[in-house]
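Note that this complex is displayed minus one protein chain, with the remaining chains in position.
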Amino acid sequence: MTPTYYLLLSALLFTIGAVGVLVRRNAIVVFMCIELMLNAVNLSLVTFARINGSLDGQIMAFFVMVVAAAEVVVGLAIIMSIFRTRRTASVDDSNLLKY
Amino acid sequence: MSTSSTGSWLLAALLLLPLVGAAVVVALRGNDKTAKSAALAFSLAEFALAVVAWVQFEPSGARLQQAFSFDWIPAFGVHISFAVDGIALVMIAVIGLLVPLVIGAGWVDKLPEGRTKGGFFALILLEQALTVGVFAATDVFLFYVLFEIMLIPMYFLIGSYGGARRQYAAVKFFLYSFLGGLIMLASVIGCYVLAVEQNGTGTFEWAELVKVVSTAPLETQVWLFLGFFAAFAIKAPLVPLHTWLPDATAEAPIGVAVLLVGILDKVGTFGFLRYLLPMFPLASKELAPLVLVLAVVGVIYGSMLATGQRDIKRFLAYVSIAHFGFIALGIFAFSSQAMVGSVTYMVNHSIATGMLILVVGMVIARGGSTRVADYGGMAKLTPVLAAMLLIAGLSSMSLPGTNSFVSEFLVLIGSFPNAPVYTIIATVGMVLAALYVLWLYQRIMQGPVRGDALVGAAGGPGTMVDPAVGAKKAIADLSGREKLVLAPLVVLIVGLGFFPKPVLDVVTPAVDATMCQAALADPVQSGERQLQCR
Amino acid sequence: MTGTINLAAEVQQASGIANLAWLLLALPALGAAVLLIAGRRADKWGHLLGSATVIAAFVYAVLLFFDTTSLAADDRTREAHLFDWISIHSLNVEFGLRIDPLSLTFVLLITGVGSLIHIYSIGYMSDDRDRRRFFAYLNLFVSAMLLLVLGNGFVTLYFGWEGVGLASYLLIGWYQGKDFAATAAKKAFLMNRVGDVGLALAIFLMFKNIGSTQYSVVFDKIGEQSTGVIVAIGILLLLGACGKSGQFPLQAWLPDAMAGPTPVSALIHAATMVTAGVYLIARSNPLYSLPQAEDARLVVMIVGAVTLLIGCVIGCAYDDFKKVLAYSTVSQIGYMILAVGLGPAGYAFGILHLLTHGFFKAGLFLGAGSVMHGMNDEGDIRRLGGLARKMPITFITWTLGYLALIGFPFLSGYFSKDAIIAAAFSEGGSRGWVFGGIALLGAGLTAFYMTRLLILVFLGKPRWENLKSEDGRAYHPHESGWTMTLPMIVLAVGSVGAGAVLSGMLPEWLSPTLGELVEEHGPLSHTVIAILTVAISAIGAGIAFALFGRREQPVTRPQRVSFPVRAARADLYGNHLNEALFARPGVWLTRFLVFVDNRGVDGLVNGIAAGLGGSSGRLRRLQTGFVRSYALSMLGGSILVIAALLMVRFA
């Protein structure tokens, strides 16, 4: 089977993630969707590495994971602080800043 | 590199003196009295300098004199270079003349609370310095810079010292001019790019750019022309880009209105002469009909609207719009008579309309209203004021014997051979001019006494007042100071009406040079004369 | 044509006394300046100075006259160059004076009559606290008028032309407290400006085609121009003349001008300024004499004829002393225009009639002034009557002027008017009959309305006895002081003798300027015409006697009158016409334009601003504050970008 399917899959995952960001209200879930997008990218990176026959893609995937982890740390911190304040994790509740 | 020619110190002084003055006046603003005196002193000194510069000027000499130049932004070949030709010289002289008068006229005006005379006059001096710079700049970039900076003091003069709707007027004025300026900026850069393409290194020196741009193909010239034209047409202003002027004039303090109409607007027509014709000869010829139409429309439209105004100051604005129509007509009729006429028109309009505005200011100071309907029969109370209004009016309807006649006559007779139809229409404007001037004079000065303030002073409506008595009442005739302010203008109005030669002699060579750069020739040739470019 | 050539050739450089010609302008101008600047300080002696300057000018004019007569006829055209006024390359407008028989004639008339009227005004304005200013204005007028006739080019003429217009504006609006006076003044100036446009355009045409505006050059080269140009210039000049001289269609301002003090009416609106049109056409005779100018001349004649009829007809119906005289002036100037329109055959007669008219019409006006002075400024002739006994001198002088005007044999009018009528007939053909006939008819009408005036004012019952003037005072008619009667007497003498004296010598005195007087012989011999004229005038006077002399006249004008009278009372609807054609449309247009400017032009600008503001206000609602909508907009944006990129690449 050709690697193209993996590419399509990763595109699909990426899209799902993006759509998730748009439709889900809970900040945590939204954040998880973003993680999903990153991992979709990882998939395609690895696939391309396979296609191009070089390791760089795979290594990049590791980097992405690291960065994602860092993001999680920061993100959860922020989300926690606002959750403690508002007693809700719904991103729609925080819209004091507008217009 | 920095170059300078004889008399350049004069020009430098002309530029710096008002700046110093502004600084000093600001420093003194704590005490109105001293600040006022300082401002007056500086403006008078500036005027003296201008006179000296005029005397120093060699009409038969080089096109640009008293020049000096420094590098500013070598990367773009931008210089700080100033010089005057005949046209710039007369305008600078007019500025020098008007500013002291404006200061004198504003001597006792009441300002909005929290504002000091010092700040007011300092801004005026600053504006003076900038306008002098605009007329004297010989580097297009520098010209543009000053052209924009010039807006800021005026913006504050209108905005903080003006009438009820001053905010609206100030912002409108600024945005109009700023938009025009930005469009011009596009053209300025365009010219520069053209220069880079042609001789590798770009320059903003006016003389250089003229060489480069005037040889560009028609289409390029048209686009660049339009960019400059937009800015100048807004400044001048030509219909239909004029609507900022009535608001600005109506809201600005009298003195500022004088500077606005008498000096700032002239930058537009000056730009026609200094930039449009020499830099874009082909485009100028191509688009002349457009400008002529706008000009003639302006004459008729402005005159008719003037008669339709209820507010005296708006009236003044529309009168100027009509006059600017004449000036534009003269410039784009492409004959040296008409062009000289336009330049003298710029001078004379500053004098005549300047006086008209000042006199109206004195009327308003007495009647306490800007509505024409609040006045009538004032001549009985203030005969001298009436006489002044009439003189100013007669000059702005360009009656022979007043300065304006010479210029209007030159514009019309010079334009006729090339643009007969436009000229005929404009000539009809003469009748309208008489109409609006006499209309205003009748409404304010003649007939039975009208208006609360006046009737109060005259004691009962429509009563025949004995001026001796009227003078004792609230409405007094001109004070010594006011007479002193108006006297020089009256002298000039009559003097230049009979002996325009001094002005004509200074202006004509510059106009010839412009005609020649634009590759134009007189329609009516007196044979022996042929143009030689300088 | 021939006349023109040697005209240009003959211009001499002024020398000797003629070099001082600028004094003619300077003296009155100086007087005016001093009086205006000195202000109230000059109240004491202002009138004296004012009169003195004009009298001095007159004296100098007389000297200059004899100096000129001492020269050979061909050397009598002289120019004095004062300074270069406006000079740019091909355009050179010099400020110079042309001293030739024509201008000298006018100078004498202006300064002469001017002096008399200054003297008269001393008395007439004695109780006006602004008399000084009045004299200043009069001086200003004299100076401007002299510039008009003395200038050696069309631009200097234009200068004087507008100058007298200004003076006339100031003097008509003298009683500026009254709205009607102010309005009349404005009207006069505006209608004059309309004429001036014509004059100005004529000047532009000269510059375009001939390259100069100086008489010498223009008259020299005018012959080489195309017929179109010549006719155009001719008609444009005529337009100017119509404005100044109250000729059809610009006649409406002259009657209103009577709002000014009577001396003004006498000097400006009878004797001098209003005849400037005649001067202009006579001055331009080298143009009008050209065969190509035939059509222009015809137009001139038509205008003259029409005007003279209009004047007479309206004159018959008015009840205002001065307005009747005003319309009489209109029609008399009509005669002059007709005369100069006749070309070489008529120039001299036009000027002749102009002079005699200057005498008797000024006299008539001064008489009217004297009457009104004695009658609390009562101008309604129906409220006068039987004043002959009360003010004998006024009566006699006035009657002499009256006789002169209606052309009583061997008084001045007889010579001048008959000459014109004869010349009109001698035009020959149907034209001759038409214009001659009109002129003849005019003579009859003139006699009629003047007689009516005479009867209603001086003869019949004193209808004023049991009336009060509007300010409630009773009338106490009395003869005026000597300063007023003296000028009247002098002018009366003039109106009696001037014609006889001048008719002989004037034509050949003027010939250096106007060319030789061409004597043509029409279908009727001069004697026949003379008899005819006298007869018709007699008939006119007779009818007037029949109508007004025998019956008692109502104090108020009868309202139920026939159409012609109503029409005449309404100035033959001239004003209505102006109203309908220009004034009202103008007002409407102005209102419309003001609307357009506010709502349209400025509205557009503010509209754009408002539009931006509004759209901004709406667009910022898109910034909902919801993260997810932001994310959506980002996603949408990126999809667009990518789609666009791919489209650009693959399309």
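Per-chain residue numbering starts at 1, and chain names A, B and C are given in the order in which the chains are listed.
Definition applied: a residue touches a chain if its C-beta (ideal position, glycine included) is under 8 Å from a C-beta of that chain, and two chains touch if they have at least 3 such contacts.
As a convention for this text, contacts and distances are computed from a predicted model.
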Identity of the absent chain, which is to be given by its UniProt protein name, from "Multisubunit sodium/proton antiporter MrpF subunit", "ABC transporter permease", "NADH-quinone oxidoreductase subunit N" or "Hydrogenase 4 subunit B": "NADH-quinone oxidoreductase subunit N"
Chains still shown that are in contact with the chain withheld from the display: A, B, C
Residue touching the undisplayed chain, where the options are B:111, B:182, B:293 or B:424: B:182
Full-complex contact with the absent chain, from C:69, C:525 or C:615: C:615
Residue of A:8, A:23 or A:67 touching the missing chain in the full complex: A:67
Residues belonging to chain C that touch the chain removed from view: 609, 612-613, 615-617, 619-620, 623, 625, 627, 629-631, 633-634, 636-638, 641-642, 644-646, 648-650
Residues in chain A touching the chain absent from view: 7, 14, 17-18, 21, 27, 30-31, 34, 37-38, 40-41, 44-45, 47-48, 51-52, 54-57, 59-60, 63-64, 67, 70-71, 74-75, 77-79, 81-82, 84-85, 91, 94-98
Contact footprint on chain B, counting only the chain that is left out: 72-76, 114, 144-146, 148-149, 152, 156, 159-160, 166-167, 170-171, 174-175, 178-179, 182-183, 185-186, 189-190, 192-193, 196-197, 223
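Basically, only the chains that are shown with their structure count from here on.
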Centre-of-Cα separation between chain B and chain A, whole angstrom: 66
Gap in Å, rounded to a whole number, between the CA centres of chain C and chain A: 96
Residues of chain C defined as touching chain A within the complex: 620-621, 623-628, 631-632, 635
Footprint of chain B on chain C - complex, ascending: 36, 39, 83-91, 95, 155, 158-159, 162-163, 166, 169, 173, 176-179, 181-183, 185-186, 189-190, 193-194, 196-197, 200-201, 203-205, 207-208, 211, 586, 589-591, 593-594, 597, 601-602, 605
Contact set on chain B toward chain C in their complex: 172, 239-240, 242-243, 301, 304-305, 307-309, 336-337, 340, 377, 379-380, 384, 387, 394, 399-401, 405-406, 409-410, 412-414, 416-417, 420, 423-424, 427-428, 430-431, 434-435, 438-439, 442, 445-448, 464, 498-501, 504, 508, 522-526, 529
